[in-house]
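What you see is the complex with one protein chain gone and the rest in place.
Right after this comes chain A.
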Amino acid sequence: MSQLPKRIIKESQRLISDPVPGITAVPHEDNLRYFQVTIQGPKESPYQDGLFKLELYLPDDYPMVAPKVRFLTKIYHPNIDRLGRICLDVLKKNWSPALQIRTILLSIQALLSAPNPDDPLSNEVAEHWKRDEQDAIATAKEYTKLYATEQ
């Protein structure tokens, strides 16, 4: 593997020295481009009290391309599919090299507070959300309790 770019080193250091509230991101010791991430479910969302695990990978072309991020913890959300893939504009067409790991993780945290069933990745969940939002939220809470809460 080629030498780690300075930018990645700086970002990793800052994530540890000055962490974002409710978010942790730790580089894997064998591969410093691979991060184990946790995000706390935002208050007043169906994900409250949940702790969600994600993986984040910085491709070779980073920061010209966005980090690859995926939920590992099962989650019921219209913009996150069964494989944990996330539909978020800044991860795809609205990526900019001025963004960074911390801002991307903040955007994902915000996505948990504001599900967007009109731009779904998971059609079934989005349909559920549009048909009966209260019921969909109840399912999301149930998932949070089942899969994202430490027993």
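Annotations
In this text, a contact is a pair of C-beta atoms (placed from the backbone, for glycine too) under 8 Å apart; a residue touches a chain by one contact, two chains touch by 3 or more; residues count from 1.
Simple rule for what comes next: contacts and distances are computed from a predicted model.
Matching "Cytoplasmic tRNA 2-thiolation protein 1", "small monomeric GTPase", "Anaphase-promoting complex subunit 11" or "Protein FMC1 homolog" against the UniProt entry of the left-out chain gives the name "Anaphase-promoting complex subunit 11". Note that of A:S96, A:N123 or A:T149, the residue touching the chain absent from this view is A:S96.
Among A:R7, A:K43, A:R82 or A:K145, only A:R7 touches the chain left out of the display. The chain not displayed touches chain A at residues 5-7, 10-11, 63-65, 93, 95-98.
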